[in-house]
Structures are given as C-alpha cells and as structure tokens.
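To start, I am sharing the structure in question, which I have written as structure tokens.
The complex appears here minus one protein chain, its other protein chains still in place.
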Amino acid sequence: MDGIFKRILERLRAYRVPGYYEKFDHKWTMVVDLDRCNGCEACVTACYAENNIPVVGKEQINNSRQMSWIRIERYVDGEYPNVKVKFIPIMCQHCSKAPCETACPVYATYHNQDGLNVQVYNRCVGTFTCATYCPYDVRRFNWFTYKWDKPLDEQLTPDVTVREMGVMEKCTFCIQRIRAAKDRAKDEERTLKDGDVIPACAQSCPTGALSFGDLQDPNSMVSKLAKSPRRYRLLEELNTEPSVIYLKRIMDNGDESH
Amino acid sequence: MATNLTESGMEKMPYKEVNDDVVRTMTHSGKGYYIALALSISVAVLAWGLPWAYQIFTGQGVTGLHSPVYWGIYLANFIFWIGISHSGTLLSAILFITQTPWRRSIYRSAEAMTFFSVLTAAIFVFVHMGRPWNFYWTIPYPNQRQLWLNFQSPLMFDVFAISAYMTSSMIFLYFGSIPDLAAVRDRVTGWRKSLYTWLALGWRGTDAEWHWLSKAYTFFAVFIIPLAVSVHSIVSWDFALSKVPGLNKTIFAPYFVVGAIYSGSAGIVTLMVILRKTLKIEKYITLNHFDKLGILLLVMSLLWSYINFLEVFTGWYADTSFENESLIYRMLTPPFAYMFWLMIFTNTFMPLLLIFRKVRSSIIISLIISLGINVGMWIERYLIIVTSLPRKFLPYAWHDYFPSWVELSITVGSFAFFSMLFLLFVKFWPSLSIYEIKEDIGIPMQKEKGH
Partner (left out) sequence: MKRRDFLKFIGVGGAGAGLGFIFGRAQKPPGAKLIPYLIPPEDIIPGAASWYATLCTECGAGCGVLVKIMEERAKKIEGNPLHPVNKGGLCSRGQAALQALYNPDRIKGPLKRRGARGSADFVEVSWDEALDVLGQKLGELKKTGFAEKLWFLTAPLSGHRLKLLTTFMSAHSSPNLVQYELFQHRELAYANQTTMGIEEIPHYDIANTNYMLSFGADFSGTWLSPVNFSRGYGEMRQGRHRKNRGRLVQIEPRLSLTGANADEWVPVRPGSEAILALSIAYTMVERGYYRGGDASAWRSLLSSYRPSEAALATDISAEKIEELSKKFAGSKPALAIAGDGALSYTSGVSCAAAVNILNHLAGSIGVKGGMLINSGGLLGKERIDFKKGIGSLLDAANSSKVDALILYNTNPLYTTPKAANAKESLNKIPFIVSLSGFIDETTAMADLVLPAHHPLEDWGDGFASPSVGYPVTTVMQPMVSPVNNTRGFGDIFLALASKMGGGVKERLKSDSFEDYLKSGWKELYNRNRGLSAGTLGFEDFWKKMLANGGWWREAEPKRQAAVSLKGAKQMLPSRPAVFEGNEKEYPFYLVLYPHHGFGDGRHANLPWMQELPDPMTSVTWGSCLEVNPKTASGLGIKEGDFVEVESPFGSITLQAYLYPGIRPDMVAVAIGQGHTHFGRYAKDRGVNPIDILPYKEDPRTGSVALNSTRVKLVHMGTGEKLAKTEGVTRELGRNIVQTITSEEFKKMGKEVI
C-alpha cells in the first residue's frame, strides 16, 4: 500500500518540474563575467549572422520589435559627473524551472535532456504566452515574414531554419553547433570535451566575457567559474533556476547592490 | 383584494396575451430593426472581418504589440466578453436555485447574452494567435507523430473550460427554451412553423415532459454555476500563473469572477433597457425588475470595489520595486491614470447612487450607471494587461503600448458582431421565457373585466 502511494507521489513530482529528467546528458551553461564585458555588442552581430536573424528597420525598432536574441542592457547610475554605467548581456537564460515551458499549450517550447530550453518553430501557433511569462523578455516574435534584399540572403546559413511569421524564437545556445559537435564526437567515437561547443556570441567576444560549457563536466571552464564567489544569477529570487551565471562586476562608488 | 401584480411585480395578464406578445416580437419587425441589423452586419464584416483577413495575411505585426507587451487589447476584449458571459449564468442558474421570482422575464435574454458573448470571446482567441490556421493543434486530436498537449498550460485549461462552458450554456439555453419554441411553433405559419417544429423537438407539454425538463434544467443550473466560476478563474490564471508583477496574484481568480458577474449584471441592465423599449415589452420588464437589478449591481459593486482595493493594497503593501512601478504606471501615469480614475468613478462611486430607491427605479439613471459600469469594467480588463506588461522585471526592456487601427477596428467589430448575433436572436428565438412568465402570473384567474 505504501509502495503504491510512493510511486504515485513520485509520478506527481515528476510532472511538477517541467522537463524533469532522471539524468541530464549535458547541462549547458553560460558564464558571463560582467567585469570583462565592455558592452561592445560583437556578440549581438555574431548572433545575427549565425542564426539568420532578420533586420527589421527603423519603424519596427521604434515599436520595440528588434529581433536580437542577445542584447546588451545598459543601466546608468548617478548624474553628471558621477555617472556610472553598467552593461549586462542578456540572452535566453535556459531556466531549469522556466515559466515559459509550462505556458505553451502545444509544447512548442520544452526542456530537453541537454538542459536547454528548446523552441520548436514548426509547432508554435503563436499564443504569446511564453513571451508574456518570460521575466527576462528574451523571446522574440516574428511579426511579419521578414525578407532579405537579394543577395543578402546568400549569407543565410542552412543549418538554422528561417522563421515565418507567427512563430516565436529566442536564443538556443546555438543548438546547431551543439548538434554538430555531438555528431563530430560520435564520428570520432569519443565524448564531448570542453571547448568542442562554443556559441557564436562567446566565440566572437573580444574580451572573453562569455564562457560556455557543460556544467556536468568537472573539468570544464564553466564548472570552475561557476564556483566563483562573485557568482549570481539574474532575478534569482524568482526561482527560475537559470543556466546563465553572471559574475559580479567590480565597481567602486557605484550603487552597491549585492 | 388579490393584487394584480405577480410575484415579480408584473401586472397579471392572460396567458394568451403573453403568448401573443412574445410571438409578436418574433414575427413583426419595424424598419428600425432592419437598419440596426444591416448596420451591425456591415460593421462586423468591415471592422472585424476585413482587418482580420489583412492581419492573417500580413502577420501580427499590424497590431501595436511588441516586446514586452505581447498581449494587448485582444486579450482585454477576450476577458471582457468572457466576463459579460457570466450574466446568464448568474441570472439563469444562481437566481434559479434561489428561486428569485423577478428573474423570470429576463433570464432568457441573459442566457442568450452568455452564449453570444462566449462566442465573441472565442473570436479573440483566434484573432490573437500568431498562426491561427494551426489553431486545431490546441485540440488533442489523434495523430501519428506522438503529439501531445501541455495540460499544465493555463491556455490548455482555457480551451477545455471555454468549450465546456460554451456547450453547456448552449444546451442550457436550448433546453430551457423548448416549451417556448413549442409555444411559438403552435402560433406561427409558413417557414417559421417548420423551423420551430424542428427546433421544438416534438414537445407536447405532457406532465412527464415537464417533469424531466425541470429535472434537466435544475441539473444544468447546478452544474453550470461551478463551471462558470471555473471558467473565469481559469481565464484569470492565464495571467496569475505568470511571474509578471501586477499579474502574479492569488486574488485574481475571485477578482475576475466577481468582476465578471458585475459586468454581466451591468450588461443585463443595459440590454434590458434597450430591449423593453425596442420590443415594446415594458409590461414584462418592469420598474421592479430594475429595482432588483439595481440592488444586485450595488452588491456586486461593493464586492468588486473591495477586491479591487485589495489588489492595489497588496501591491502597495509588498513594496517591491516591481509592484510599485506597475501601480505607479497604472494609477499615476497619463493616459492610464485618467482611465483608472474614471473606472473608479464609474464602478465604485456612481453605483453608490443605487442605494436610493428612486435612483434604482429610474430607467434612465439605471442605463447610465450600467453603461458606465460596462465601460469601467472594460477599462479594468485593459488596464490589467496593458499596465503590467510594459513594466516587467528589466527596466531596459520597458516599452509603452498603444493599440493599432487593426486592433481598435476589431474591437469595434466585436461589439457589432455581438449586436448582430443578439439582433438575430431576438427575431429567431423567444427572447422572453413564456412559460416562466406564466408561472409567475400563476394559475389563470377569472377575468375581472372583459378585454
């Protein structure tokens, strides 16, 4: 009798946490060192190039419809001449307890066994619930079917779908690169090691602020960085369990916030 | 002397008169009716149909939505119409169970209002979708690709709740109308006769039929009350299950249900004022009805004001930057501040006038107050969405929202659509419940004077 009860409870628990797995294959994590980030936005353009992100034009930007999957947010403290400026790159945090994953009625977004929050473009019906629920506002919607002036479309990479209107999209931690790296590792009959996978943003970052890797691999750079005493996660109090770890910036005479 | 008034304050009249009056509303229509019908159909097509087609072909970009405000006036309309739909449930079911007499002449229209407003709300479900041609993916249909739905999603709850509510209220409306449809069937000719013969399902009026009808009706009345409460709770959870400050509150379910009943009641008042004038059924919908409806409105107003105050109070009490910004945006920032305080005026202060009997018995003032409440409730729905989403967690992402012409046009079109449905209803369905009015009148008495 007890055993049945226990089994029922376990099943219920399994349902409670979205994307609950017994064991994750990988736990892809990004560590952003805010003391290194200088706000140069190289990551933004690299992401545009890698993921076929459309350019929307002035009018649409006026209406807050830019399609960048990673953005640099800039916060300003103080008045002239004691102006303190802080930059923070924000991309999809791939939360383990993502508010967006419970929200989608058709399972167009769910947690996969790599610890990624994946978006399935061809399943999305466009209810906008995930974007409303996201506390970090990282989801972008295809308001129109955007076009590229020829021959700019020659640059589009065939590894990534070009989305049509009505579909939600967001940072995928360059899942196409993760997949390619896994395929390569499979061909070479080995497991993935640190440095095999690097998203476009981290690869381009000139200061080395973005590091990416598998948190389950104890030898990876991100595992070591994740133990830093400077670590924190964005809006941690919301208990979304993001997979992006930020390292606090060192700043004197600023608005000290811990 | 036995009074000439029924329980609900109507004058007692012969049954024949009741039959004739109701059938007359269905068979005779003046010029005004046709003009109104033509107008509502054309506005519905032009203001809703065409812009929606444009939106489907061009994309959701024609709306004013953007990041971070991904839900705007469409969702506000959706909730507003679902809210209106609670009118029927309240009058039909709740007041049936409490055996309130004055509900009898107005509940049929109220039920119809319920059904039509749920239909109108359903429009907005499709209109707000990014790829509405794939809407059927939200229904669990058998497939070979192991597709399944996310039942944890509040939108999934919505799908089931609203479809259940729609079917239940349709059946409820239909069942309750069968004797009336039979009554009409027996008194019309031509194509109408065949239509109502088919609709009346062969009702003969036997004791057994009445017995089973009464049982079924009671069952539905009892069943539909929790359904209605759950529908609007579920719709409120679309918002409450998010983490958005201003939306993430446990009070949302009661808040929305109370608001729904409130706006539904106000909707009934407005509709009744219009109906009694245009269908010339003043003797069925009397001042007493408005008196009682006024009390109902007053009670709901007090309830709603209390819960609204609670919502604002808990936000203020929490004193987090997130809540505070949302509240400041709603209450102190034009243009929303104007809308907010107008809403407080129409929903909290104006209805206080209903304390006075004289006010309650005045048709004009009742109309003004109820219209004001409707406007106020629409504003409330709009503000909930449009003042929370632009003030989410990261200030860098804040951006104001204003609806585009497509959204405004579809909003207007939805009202026209609802009017169109209701106008058609008035002609094709008995808008007063003949048998209940007869019940109200009681056993026919000898005529005092010849008529």
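Here the chain labels run A and B in written order, and each chain numbers its own residues starting at 1.
In this section, contacts are C-beta pairs under 8 Å (C-beta built on N, C-alpha and C of every residue); 3 or more make two chains touch, one makes a residue touch a chain.
All figures in this text were calculated on a predicted structure; none of them were measured in a lab.
Participant: For the chain that's not shown, point to the residue among B:Phe160, B:Tyr217 or B:Trp398 touching it.
Facilitator: Candidates B:Phe160, B:Tyr217 or B:Trp398; residue touching the omitted chain: B:Trp398.
Participant: From the listed residues A:Gly3, A:Pro158 or A:Pro218, report the one that touches the chain absent from this view.
Facilitator: A:Pro158
Participant: One chain is left out of this view; which of A:Arg36, A:Lys97 or A:Arg123 touches it in the full complex?
Facilitator: Only one listed residue reaches the unshown chain, and that is A:Arg36.
Participant: Please identify, in ascending order, the residues of chain B that touch the omitted chain?
Facilitator: These residues touch the chain not displayed: 321-322, 325, 393-399.
Participant: Please identify, in ascending order, the residues of chain A that touch the omitted chain?
Facilitator: Residues touching the hidden chain, for chain A, are 33-36, 38-42, 44-46, 48-50, 55-59, 61-62, 64, 66, 71-81, 83, 85-88, 149-158, 195-196, 198, 200, 203-209, 221, 224-225, 227-230, 232, 234-235, 246-252, 254-258.
What we mean here is this: only the chains that are shown with their structure count from here on.
Participant: Per the centroid of Cα atoms for each chain, what is the distance between chain A and chain B, given in Å?
Facilitator: Each chain's C-alpha centroid was found; their separation is 42 Å.
Participant: Mind pulling up the chain A residues that touch chain B in the complex?
Facilitator: Going by the criterion above, the answer is residues 15, 18, 60, 63-66, 71, 73-75, 90, 99, 102-107, 110, 123-129, 131-133, 135-137, 139-145, 165-168, 235, 238, 240.
Participant: Quick one: in the complex, what on chain B touches chain A?
Facilitator: Listed in rising order, the residues of chain B that touch chain A are 58-61, 64-68, 70-71, 128-132, 134-135, 137-138, 147-150, 152-156, 159, 238, 241-244, 389, 392-397, 399.
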